[in-house]
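With one protein chain held back, the other chains of the complex are shown just where they sit.
And now, subunit A:
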């Protein structure tokens, strides 16, 4: 079936529409949302396997041949990210059953979640730079809805900032695409790559590269464009926070990865060095934030920034192994960040606060929660054999090999500090004297634990089964380090 790669976009889309009709019937919409996101996982897993066996899948939408129409491209990187996205969607949906109030669920909550997934999966799948913008808009619209959903004071304040930042960055995105179009005269990403390599080194292309870095950097929260993130992500409830933290910034990171490996290869000395420097500063800033705060939400939010830096450093180094590391770390980070945010959501639900100083001794009464958190924390820091280790190892190793001693050293140091920042939560929050909290009886901890436990198990398997996973990851990285594979698959030359 030639349309197979569009199914992961189509299923959440149809679900989102159907859920508008059934929004008032909460239990029915829960069933629909849960089942459809599970089907999406299966379909995306099949897609990954198909890409593994048959190579890159492309679809010329509406039967316009590439490069004239819009082409959807599923290479291994995009297929893996789509699979990860659908897993996170599923876990966030089942987590929402017990955390979001019925009143809120009625207000098209699951529809917005599904539309968000459409945007994210679409952005991962598209092979057209303008279509990428369109899917960015789809996911942004849904994220506005989700951010303000619930309508508490802090959410209204933060969503105003969030919308402002994103409207500006979207405008900049269109301007940049227009620039690029005026230079190369095409929007198909593979075709752009061909044309740009014909042009060779040129000032305007470097300008476009930097503009793209600004646009995607704003979404992906790199230094110095991360300023909006700690505030905005702090506002929404846990499942939405998990969706945002795991998916939205990663779309920005993916776009940087794609454009910097496919388009801007002529002036690497400038563009990739800039990316590398910014990535390293991002790591430093993130680590400082993660250590400085004693608010558990903030700590994990700043850890997103660290991870973004680490992944992009791997992209900046630009060797096949470092790209493998980046891809591996990207997928690991999506899973583990979602798990951590969901776990933190449970802690906040139990204690009623996100201030670490007011929490202690949780492990005595909630051992399951404690140990899940412990494993997630170790995985985040990249302790072998958990996930995150392989990715970071490859990135650091290649960094040293390519003589980026400073960068690789800082990434290495950052792991230690990340471990410290997250262990701070464990030591202060879980150890110590148990306290009694108001309303803790009402929290269905066991049921809530299902979603993060699924994610942590996946993360452990992902790390322990590296032997099995690595061929997929290196296939993804191969396309990145050798753009001609991608170009040939799309343009069928």
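Just so it is clear, a contact is a pair of C-beta atoms (placed from the backbone, for glycine too) under 8 Å apart; a residue touches a chain by one contact, two chains touch by 3 or more; residues count from 1.
The rule is short, and it goes like this: contacts and distances are computed from a predicted model.
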{"item": "Protein name (UniProt record) of the chain left out of view, among \"ABC transporter related protein\", \"SpoVR family protein\", \"Phospholipid/cholesterol/gamma-HCH transport system permease protein\" or \"Na(+)/H(+) antiporter subunit B\"", "value": "\"Na(+)/H(+) antiporter subunit B\""}
{"item": "Residue of A:60, A:75, A:105 or A:128 in touch with the missing chain, whole complex considered", "value": "A:60"}
{"item": "Hidden partner chain, touching residue among A:10, A:45 or A:383", "value": "A:10"}
{"item": "Of A:20, A:199 or A:413, the residue in touch with the unshown chain", "value": "A:20"}
{"item": "Residue numbers in subunit A that touch the chain omitted from display", "value": "1-3, 6, 10, 13-14, 17, 20-21, 59-63, 72"}
